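The structure under discussion appears below in the form of structure tokens.
With one protein chain held back, the other chains of the complex are shown just where they sit.
In order of appearance the chains are A and B, and numbering begins at 1 in each one.
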Amino acid sequence: MTDIAHLVCDQVTYRYEPQAEPAVKDISLVIPRGQFTAILGHNGSGKSTLAKLLNGLFLPSEGRITVSGMDTREEKHTWDIRQAAGMVFQNPDNQLVATRVYDDVAFGLENIGVPTEEMPPRIDEALRLTGMAEYADRPPHLLSGGQKQRVAIAGILAMQPQALILDEATAMLDPQGRKEVFDTVARLNREQGITVVWITHFMEEAARAQRVMVMDHGAMAMDGTPREIFSRVEEVRALRLDVPPMTKLAHLLIARGIKAARDVLTVEEMAREVKRLCPSCWKN
Amino acid sequence: MLRDITLGQYYPVDSPVHRLDPRTKILLTMLFIIAVFLASQLYLYVFILGFLSLSVYLSRLPARMIIRSIRPMRILLVFTFILNLFFGTGETALLRIGPVIIWQEGLLNALHFTLRLVFLVMGSSVLTLTTSPVTLTDGLETLASPLKVIKFPAHEMAMMMTIALRFIPTLVEEADKIMKAQTARGADFTSGNLMARARAMVPLLVPLFVSAFRRAGDLAMAMEARCYHGGEGRTRLHVLKIGRGDYIAYLAMAALYVLLLLPRWL
Partner (left out) sequence: MPIVLEKLTHIYQQGGPVATTAIEDIDLVIDDGELLALIGHTGSGKSTLAQHLNGLMKPTSGRVLLDGRDINAPGEDTRKLRFQVGLVFQYPEHQLFEETVYKDIAFGPRNMGLSNEEIDGRVRSAMDMVGLPFEEIKERSPFEVSGGQMRRIALAGVLAMRPRVLVLDEPTAGLDPRARDLLLKDIQRLHMEGTTVVMISHAMDDVARLATRIAVLEKGRLVMEGLPEVVFGRFEELTGMGLDVPQGCQLARRLRELGGPEIPDCYLLESLADSLAAFLKGGGGDAA
């Protein structure tokens, strides 16, 4: 694939009802191949709607969306687009279809008409990549939330997608499940070059993305690297969101007259910042 | 815990009967039921019993599981027996207890009907004990697919069954949780008359339905996102294949029919 622009929105507006207030308003964006993008925004900001527009579950009321150059409005592309841009949803219980993990991973392959004999290697590979191989024979309802989400991801991977769109896939998970799922997706992004659109409420997840977009009232309010976005603490707060704890700490220090950097994101960076501010305070 | 509920009564061991094609098992079960009704003389049930015992033996099912399968039917069985025994009429009286006469024909009918019911239930139990619900669904779908010409939605029915199987444990767990949550708000599901109890179910049923609808909506969206668009052009992970075992099973069934029908021709 030579095209750099992978997911493209061109002045996209979406209304659930013809007369209704648009849920997504005049959004234009380009997500390059292989990028890990996080989308933030409070409930009702339009981020889930945008996700569903990106793989053709919803079609734009105005404007145009292309996935690898395919227009989502053209019916002949519908299945290619959904295969190319797989989607993971919030509730881990409500997206698995089969009574056995292995069969569930096969579901997508059956839908796109993959010949029976080609299925097992693709299913095995998908289960391996998500670390779920040893659970192949389990019924989904006996898995943890994080494991169910990894099965959902495996079901998409088997279809060999180029992009993964995760719509608050970690919102209902415990911290361990969240880490499992995030690490799995981050690894797929890194090692398989899969483009990731990660919709979340968790600032620490967004802080680990390459790019952060913030949505508000259906429009794109901010777009930049995590460092750029989170250093604008007041703006982020005005959008009813939070900043990562260490960014917050940096700003508390600034308010107390310390000349700390505004764009600290992680514990490690904060430790380095303290060291920079007081080189003489260290034993070695 | 409720999480561990298993559906159906599938008994997961490996056996020649388990390995049979589900279509074969469904067809054979139907043929077996017809066979049970073909037994015109009492002694012919010996062949039926023999066939059943052989399949239970080959399926490596514990015999007590088969016997236990008639337990839920025991009241019906007793009822059938008594009804035929006391209310049948005939020519040869066997016993007189006051005004009640037990006729020979009545006794025979009672035995016939009761045995038929017992074998019917036991025979279908062999099917459900040796075939997982998913395989059973696969078999039904394939068997019903010729009916697509008359617009019978074979694939859709099968998909619905699969989804039901997948979601029943989830919904059972959810019902338990909602029940607890309402109990914590002072709901009382266990006392009062029938009317009061029916009313007490509202706080359980409404949230359960709301949740089932929400799940259905989510699932439909997720299936669409995974390129589901009905049975058209769909391939399958599990392809059903008729093998040697299946032919042997059909032959055995044919033998049973010969044994049952022979007395009629002789």
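Definition applied: a residue touches a chain if its C-beta (ideal position, glycine included) is under 8 Å from a C-beta of that chain, and two chains touch if they have at least 3 such contacts.
Every value quoted in this text rests on a predicted model; they were computed, and no experiment measured them.
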Absent-chain contact - pick from A:R33, A:R73, A:R187 or A:K248: A:K248
Candidate in contact with the missing chain, chosen from B:A181, B:A220, B:V239 or B:A255: B:A181
Chain A residues that touch the omitted chain in the full complex: 42-44, 144, 171-172, 174-177, 201, 203, 240-242, 244-246, 248-249, 252-253, 255-258, 267-268, 270-271, 274-284
Sites on chain B contacted by the missing partner chain, in the whole complex: 1, 4, 174, 177-178, 180-188, 202-203, 206-207, 210-211
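By our rule, only the chains that are shown with their structure count from here on.
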Whole-Å gap between the CA centroids of chain A and chain B: 45
Chain B partner contacts - residues on chain A that touch it in the complex: 52, 55, 57, 79, 82-83, 86-87, 89, 91, 93-100, 103, 106-116, 119, 123, 139-142, 152, 155-156, 159
Chain B residues within the chain A interface of the complex: 3-4, 133-134, 162-163, 165-166, 169-170, 173, 214-215, 218-219, 221-229, 233-239
